[in-house]
Structures are given as structure tokens and as C-alpha cells.
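One protein chain omitted, others in place.
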């Protein structure tokens, strides 16, 4: 543990300030609370928002899991985990069940989360209306007035152009029937996991200096139209080549030997767990 | 009272000034004013005590030279600008009992989205130039609560058809259109939510004469077909003569004469109106 720094890197005053913003975010589901985002020892845009939330919340008894794009072992996940454990000494894990705090970039774990867990998502662009309206003071007004035609208009335009909605990740959602929110670049596949989630979900954007939240058991609806319903990515007829799972988010790979497209669980810790369960049998 | 006698829109003592005013000009009638401009402090009294009613299915014309306050009046009615004092009531909003200018900006947005339509002289203000034409219409429909792509597309197509935009160009962005076509897209957009009140601000100014004529014809036939109430502002008495049932003449921020359009054209009372009518002949 690196003792040249305070527990969890920040001074206590900074942690309190971030927690205050977090409480406000929980009190107003989906509303982006501005906070005085600190410069972190990792790059702006590399998860500093999520990291600040993690560091402000973490206590000595927490168990931390960090994933990046579904993987515990991705360099960025490892890097963040290392920084937190260096400055706190807390236990880290790859088992989703064992974690009390899960910081993630671009994925929600396949295993349903529980009320004893907090999911922290890293956010690059917190403003769902940004590509419709570049000005921050304008989008702030639109949220205040609940004027979201722009959010639907962007989807409408996609349908006009391409015949279907073409959002990739970060498909906007309506939270608690009030605020339209960017769920962070999680695949559409993960959007429904936010709805009525047992676990508290916090979202942090460090560079853009915003914190927002989906409290437990909150209604989260992906934006769509009556005749063009929201559709998650489809992995129909496909299964993980390792553990055989279906109905999970799969990575598409090319088997170098056979030159065939193969699929495998994106959530690596879920896949391992499945494999081990099979192994025991 | 019969329905015909209840105004759709009623404006009472609307005042709009630019500048703080000073002891010299606050009286309004003081001799320091040159026209509606205070020489001492530079305050401009753009609208002074403007009151009028618009009845169902009526086209009310407002004529005056540039600087007479007529466009400012329109901006105030569509909440593009805040009034300094005064009131406006719309029959279909809260039974016509609430002063629109005192509603919250969220409510004002509701009124704009559901009860009014506006066509600006400058299409840049009324259209999103980079979105498709049909998307522009859908934006207004979404804002008014629509959530069905098929319905919005057919309504949009129908409206574009009405304003003579070829169906195959409906997915093109207005920035690729000529000025006359842009104006027609704006008209279609403004009509999309069947507004009881339509505001037209110098819609033909700057267009070629032949294009002007076709846009005016279009407005006239649409008005007859849909029986909407229109407030029409123009500096061109020719436009007013063609469309307006009743006319207000504005000069230096004040209404100096009002009456049936024919009456004003044949028997103008105020010297300024007389001058205006003579120049038309």
C-alpha cells in the first residue's frame, strides 16, 4: 500500500464533497449533478469519473471488482484496480457475487446484481442531447423543461435514413419518467438491466464533471417508438464457444485456424464461473 | 355569447422595451422621445400598449414599416422574447383564463408545442437545416406527444404534399432547398400539430415575386381548408390585402388604426395609413 497518499488517494474533504454530489444524484434519478471533478492519476477519459466515485465511497471492508469491456483482465481494469488497492489496501475480486463495489466501463455484468452491491459506470459523454445541441446551457434548459423531442428526433432521423434505429451503445433511456439519461456506452443489451435494478447504479463523468444515478428499483425505459420498439443486439442462434452460454452478450472473434467466426462470452468472469460449474459436474 | 364572439387569442396592453428607461422617458409620452427611441438613455420602446383579439378562422394582418414593432410583437407572442408588461390569453389553454406571459417556461414550451405554430422570415430560425424535412415536421409532432413513426411519416408526407414539396425529397435536409421551398417546409412544420393559432412573420419577404405569389396562394388555401386563425405580419400592404380579414396598422410601437382590411384600404384615417395606401396604388 502506498502510504505517501491519504487512504483512497483523496483528502477527506474532497471525498465528502463527491459523496454530497452523489447523494443529490440519488435523490434526483437521472439528473446530472455537476461536481468539482478532481484531476486523477489516470487520464481524463480513462475512467476518472468512475474512479472518483469509487474512491469517495470505498471503505476498508469493501471488496472491489473492476471490469473494462466485460473483462477483469483488460489493461485499463487492471490499472484502475491497482491504483485503488495501492491507495486503500482493500481486497479485490473477479467474482461478481463477492464484490460490494463494481466499477465498470461499457458493460453491466451478466449476473444480476443485488441490493448489497453498488455498480459504478464510467461515462465519457453524460449529456444524451449533446449531438442534438452542442451548448451546455441550452441542454440544461431542455432538461429543466423536460423538452426531449430532440432525443426522439435523433432516433426518428435514423429510422428515416436507415429503416431502423442505429444507435450502437449508449442508447438513451428515460429514468423515473422524468429525465432522459445517457446510460454510458453500455450495449443496448444491458439497458434492460438498469430497469428496477436491485443494486444502486452510479454514473460518473470525470472530464465532463457530472455525477448521476439510478437508485434501486427505479423505472428505466429505453427510448423508442410504438411501431419501432427498442431492440437489444441480437445473438440469436449463437452460443459461447467456451461455456456454451446463450442469451448473454457475446464477443465476435475469428478463429485463426479455421477462419470461421466464433463467439464467446464478453463477461469473462461469468464465463469462467460457468466453465467451473460444468467442470464440477 | 356565440362561439364566434369568443376570441381565440387575446392580447392586452403588451409592452416591450429595450433598455432600462430613464427619468426622461419613463413617462412614455415625454418630449425626449424621437419616435419610440429615447435620446437620453437610448431605450427603445418597441411595443407600446398593444391590444387586440383574434377570432376563430380569422386572418388578422399587422402592417407597418420596419422598426414599427410588429416583429417584436410576434416574438413576444411565441415567447422568443420576454415582454416588459402585458398579458395574452388563448382560448384553448386553461379556458383562456391564464396570462401566457406569466406561465413557467415549461408551460410556455407546452403552449408553443401544442397550441401555436410560427413561420419565421428567416427559415434558419424555424427549421433544423441539417435534419430531414420530414424530421423537421416530426420534431414538432414529437413535441406535441406523438410516438408513432408510421403516423408521423404519413402526416409529414401529407403536409409536405400540401405545401408542394415532392414526396421523393422528403428525406432531404432543408439546407439543400431554395428559399421558397424552405418557407413551405416551415409552413408544413408549423401546421403539423393543427395549431388553433398560426403566427406568420414576413413569410414572403425576400422571395422572388412569383415564389411569393405561390406561397401566399398556399397560405390562403390552407387557411380556408383548415380554418385556422392566423396573425400575419408584413410591411407589404399587398400581402395584407390578399390575406387579411382585419388589419392593424402599427407605427413606432403603437397601433394607430384598426378595422376591416377593405375599410382601411378604402378609407384610411391616420395620415400614415393614408400614405401607405397611396403608395400601394
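Think of it as A and B in the order they're written, each chain with its own count starting at 1.
Please note the rule applied: a residue touches a chain if its C-beta (ideal position, glycine included) is under 8 Å from a C-beta of that chain, and two chains touch if they have at least 3 such contacts.
Definition applied: contacts and distances are computed from a predicted model.
UniProt lists the omitted chain of the complex under the protein name "Carbon-phosphorus lyase" (options: "Sulfur carrier protein", "ABC transporter permease", "Carbon-phosphorus lyase" or "TIGR02186 family protein").
Touch with the chain omitted from the figure is made, among A:30, A:172, A:185 or A:215, by A:185.
In the full complex, chain A makes contact with the omitted chain through residues 5-6, 9-14, 17, 34-41, 43-46, 48, 68-79, 82, 94, 106-107, 124, 134-137, 140, 162-170, 185-189, 207, 209-210, 233-234, 249, 251-252, 266, 268-269, 272, 275-276, 279-280.
As a working rule, only the chains that are shown with their structure count from here on.
Distance from the chain A centre to the chain B centre is 47 Å, each centre being the mean of its Cα atoms. On the chain A side of its complex with chain B, the touching residues are 141, 144-147, 149-150, 152-153, 156-157, 159-161, 225-228. Within the complex formed with chain A, the chain B residues making contact are 105-106, 109, 113, 131-132, 134-135, 138-140, 142-143, 147-150, 152-153, 171.
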